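Everything on this sheet refers to the single structure shown next.
Of the protein chains in this complex, all but one are displayed in their positions.
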Amino acid sequence: MPFRLEKRPEPSRTMLYLTPAAAVLLTMIVGAIIFSAIGYNGLGAVREIFFTPLTNSYKWQDLGVKAAPLIIIGVGLSIAYRANVWNIGAEGQYIVGGLAGTWVALATYSMSGPWILPLMILAGVVGGMLYAAIPAFLKTRLNVNEILTSLMLTYASVQLIYYLIRAPWKDPMGMGFPQTRLFAESARLPTIIPGTIVHLGVPIAIIVALVAWFIMSRSVFGYQMRVVGTAPHAARYGGFSENKTIWLALLVSGGLAGLAGVLEVAGPFQRMVPGFPANYGFTAIIVAFLGRLNPLGVIFAGIVLAITFVGGEVAQTTIGLPNAATGIFQSMMLFFLLAGDLLVRYRIRRTAVQPSRSAA
Amino acid sequence: MDLLIPIFVTLVGAASPILIAALGELVVEKAGVLNLGVEGMMLVGAIAGFAAQFYTGNPYFALVCGAAAGVAVSLIFGVLTLSLSTNQTATGLALTIFGTGLSALAGAPFSARPVQLMAPLFPPELATHPIWRVIFGYAAPVYFSLIMVFVLWYFLKKTRSGLILRAVGENDLSAHSIGYSVVGVRYAAVAFGGAMAGIAGACFPLLLTPQWAERMTAGRGWIAVALVVFASWRPFRLLAGAYLFGLVMTMELYAKAGSGPLSAIPSELWAALPYLATIAVLVLISLRRDGSTNAPACLGKPFMPSN
């Protein structure tokens, strides 16, 4: 073999930040080739998905609105994954957060006041936390795998929406549609830029990411998450409880997913509908990894994924690319990123012709 | 009795795809690899099987296509985790996201175009009496799944290749130092898991709903992963677990259709039941354990020979 891998004495910082960019670039190239091969306009697909949302200023507000929930959930997941807690049920926590907010909005339907929205947000965060508390309890008490429980709860939460909007929360004036009534004025998230759809959730997302970055890099809490995730045995030796960390990781990631849920239902939707689960919780997994589990990186990753969402819709109308293509581009990005991790830990060396080879 | 027999027949049909996928995952995990992409591989197998059935009408060819598609996507996982040592959890998740997207893209042209369901393996004369239906009334994949339970039990317990596979899953470094190809064994296991997941996926359009629907496996791949844990990595317990889930899903069907006492419960709760039942069985199995699990010692850990 003319090349061989050599372990780096220290992980490469350059590669750590370079590989996400390389992953996006490779996704464009390979994506263009694959979609051309199966009979679509491959170059056009890449152009519409990755560039049109950026060049067309009319699409920027869509980007912000799509990126906000991805960033909020992605930040939470990046914290949990640092601690090696695999919460993949953020979609479910997002849904329950949205439902909790909806419950407050419906219960205060006849009232008004500036306290309603904060109460909804609080309910959303608590709802997400409570839903994430189930896998936390099962993991810490009974050592039940959190991947499976959090995911199963996501499937169950979708049915919970269907039930609630079909029966008890159904809009009486909705002509039989399974949805709640439109929220009252006080329960709607205000837009911050007049004339656009950019709502309060967008700056909240940025603030959440910045605060999380500060906490993760400077505080004992962040240290705890990192050390438990990297070396659980050493963490115990250093005085950090693994169970407490699992609880914290799930509550934080669940609470943030719940926050995203309530912001989404009070902002873009303004009522609970069957289409509320929009896969943000799953896409945020890609966001967290693409952002290198770093809250600042998550901001950029959230925007990149938002671009593919918006771009996917553009490509659907302009060049007839099926909506499912977006998912393929997104998962390709994750594949390339994971593969690129190798370059963080190893370097590729050209080998001279060697008389011997090691058994490795 | 008249009710029990159709319930049992439905149950077996619903359980078999889960059983097939779980048997594949069991072999993968016994080799020390955790592939969480079962759901994605099943979806790819489902659309490949659907398309083959749509164009050829030959269900056996459709099953082979499902298996081949499952192997193809499982090898993406294999290259990443085995050759490039990526994190298995993350890669498995990525595979599921990928499989979901790929099947949706490939399946878009087939929406609202039904295919033929797979006919029972034995001639209908054998299954005229209701009792005989319980034995002879199924399509080939059902019998395949039962045979595979036995075959895998024998393979893992009694053959030298099975011993090597278990050894690789228990202690990859030792297996490597003795001179076995850890990566080679794991590639074979991952490909086998992909084939089984692909067949399991193809069973959905061939046995259950003869229509293409996005995400038509509806989390059954994840239930298969959970069942492997529930079964403590033992093939015969997997059989019991899969049929238990078959029962839960059959009850859902009857509750939605019928007007009996079951239908008083909201249909959404029935729909959520398989997922809640999955959590319940995981809790149950964790209560039973006395500290030790039967999990392969290297499960989910990347293989990194140092010298």
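Chains: A and B, in written order; residue numbering restarts at 1 for each.
To be clear about the criterion, a contact is a pair of C-beta atoms (placed from the backbone, for glycine too) under 8 Å apart; a residue touches a chain by one contact, two chains touch by 3 or more.
The definition used in the following text is that contacts and distances are computed from a predicted model.
*Asks:* Given the options "Cytochrome d ubiquinol oxidase subunit II", "Biotin synthase", "ABC transporter ATP-binding protein" or "Alginate export domain-containing protein", which would UniProt use as the protein name of the unshown chain?
*Replies:* Per the UniProt record, the undisplayed chain of the complex is "ABC transporter ATP-binding protein".
*Asks:* Which of A:118, A:190, A:238 or A:274 touches the chain that is not shown?
*Replies:* Looking across A:118, A:190, A:238 or A:274, the contact with the absent chain belongs to A:238.
*Asks:* Sort through A:56, A:219 or A:243 and give me the one touching the missing partner chain.
*Replies:* In the complete complex, the chain left out is touched by residue A:219.
*Asks:* Pick from B:149, B:167, B:207 or B:242: which residue touches the chain that isn't shown?
*Replies:* B:167
*Asks:* Just name the one of A:56, A:112, A:143 or A:230 that touches the chain not displayed here.
*Replies:* Per the contact definition at the top, the residue touching the missing chain is A:230.
*Asks:* Taking the full complex into account, what residues of subunit B touch the chain not shown?
*Replies:* Touching the chain left out of view, subunit B contributes residues 160, 163-164, 166-167, 170-171, 173-175, 177-180, 291-292, 296-297, 307.
*Asks:* List every residue of subunit A that touches the chain not included in the displayed model.
*Replies:* Those residues of subunit A that touch the unshown chain are 6, 9-11, 218-221, 223, 226-227, 230-231, 233-234, 236-239, 241, 355-359.
One rule holds for everything that comes next: only the chains that are shown with their structure count from here on.
*Asks:* Report, in whole Å, the distance between the mean C-alpha point of subunit A and the mean C-alpha point of subunit B.
*Replies:* The computed centroid separation for subunit A versus subunit B comes out at 28 Å.
*Asks:* What does subunit B use to touch subunit A in their complex?
*Replies:* 36, 76, 80, 84-87, 89-91, 93-95, 97-98, 100-105, 108, 214, 218-219, 222, 225-226, 229, 266, 268-269, 271-272, 275-276, 278-279, 282-283, 286-287, 305-307
*Asks:* Could you list, by residue number, the parts of subunit A that touch subunit B in their complex?
*Replies:* 86, 88, 138, 142-145, 147-149, 151-153, 155-156, 159-160, 162-163, 166-167, 282, 285-286, 289, 322-328, 330-332, 334-335, 338-339, 341-342, 358-360
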